[in-house]
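Yeah, one chain of the complex is gone here, protein chain that is, but the others are all in their spots.
Let's turn to chain A:
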Amino acid sequence: MRHPHTRPEPTPVLVKLPARAGRRRPASKNAGSGRATFWHSLHAEWIKIRTMRSTLSVILGALAFAVGLAALNGSSAGGEYADLSPADQAAFDPLATSLMGYLVAQIAFGLLGGLVMTSEYGARTIVPTLTSVPQRARVLGSKALALVGVALPVGIVVTLGAFSMGQASLSGAGAPHLALSDGVALRGIFGGGLYLALAALLGLALGAVIRSTTATVTTLFGVMLIVQAFAPALPGALGDWVSKFWPPIAGGQIITAVRDPEALGPWAGLGVMAGCVAALLAVAFVVFRGRDA
C-alpha cells in the first residue's frame, strides 16, 4: 500500500485485486448460527447494567443514605417520643420513621433507571445497541427486565437495612419499635422494595423519552419530591386530590404502619404508582419506536 503523501503527482497505476462479484461466502461457522431472541437481548442488557460504573455508586449511595437516615431519624424521633401528647403517641409510626430514607433512595433508583437509557444516548452507544437488536420493543423490554432484576433485590436490601437500623435505633431510645415478625414490617420492607423498583422503571421511562441524564434527574426531583413538598399548599380540591392520588405520594403509603385516613391504603397506593409507571413505559415505547436513533 502506498503512502498517500509520498505519491507522485501523476496518478499511479492502481493495483487492485480482481473483483469477485457474485461469489458467495458460506454461512459463518465462527459466530454461531440461530436466531437472536428476547433472552439474548436480556443477557446483553444484564451485562450492560452490571458493567455500568454508576450502577454500583447509585446502589451504595442509596443504601448508605437510607440506613444512615434510619439511624438518625430513629434516635431523634425515639428521643422525642416521651414528650409527645397521647394523641401523637398513638399516631407514632415506627415503620415510616425507619423507612423515611426512601424519599431520597427513590431518586437514586430513578437515576439508575434513567441511566440505563440516557447513558446510551450520552455515549451514543444507542447506535451499536440498536444495530445489534433492531427490535425496539425488545430493547426496551429487556432493559426494563434487567433493571428490575437489579432494582428489586437491591431495593429490598435497602428497606431491610433501613428497617433494621431504624428499629434498633428506636429501641435504643426507648420508643415503640417493630420486629421483623410483625406483618406490617414485612409489608413495609417488601412493598418498599417494590416501590423502589417502580421508581427505577419510572426513571427508565423518563430517560427513554428525555434522553438527557441531567434533565431526567431534574424531572425525577420534580415528580418525586417537589410535588410532594408543595401538595399541601395547592388550593382546596386540587391539593386534596394531588395529596391522595399523585403516584409517588400514593405509592409512598406502602411504608406507613399508621393509616392516614385522607390517603389511599398501602397496596391501593402502590397500585396507583404501578399503573402510572406502566402507562409511562407505554408512552416511552411509542416514543422510542417512532424516533430515529
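Keep this in mind: a contact is a pair of C-beta atoms (placed from the backbone, for glycine too) under 8 Å apart; a residue touches a chain by one contact, two chains touch by 3 or more; residues count from 1.
Here, contacts and distances are computed from a predicted model.
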{"item": "Missing subunit (named according to UniProt) among the choices \"RagB/SusD family nutrient uptake outer membrane protein\", \"Phosphoenolpyruvate-protein phosphotransferase\", \"Signal recognition particle protein\" or \"Multidrug ABC transporter ATP-binding protein\"", "value": "\"Multidrug ABC transporter ATP-binding protein\""}
{"item": "Sole residue of A:63, A:77, A:133 or A:162 that reaches the chain not shown, by the stated touch rule", "value": "A:133"}
{"item": "From A:60, A:123 or A:180, residue that would touch the chain that is not displayed", "value": "A:123"}
{"item": "Residues in chain A touching the chain absent from view", "value": "1-5, 9-11, 14, 16-17, 19-25, 28, 30-37, 40-41, 43-45, 47-48, 51-54, 119, 123-135, 290, 292-293"}
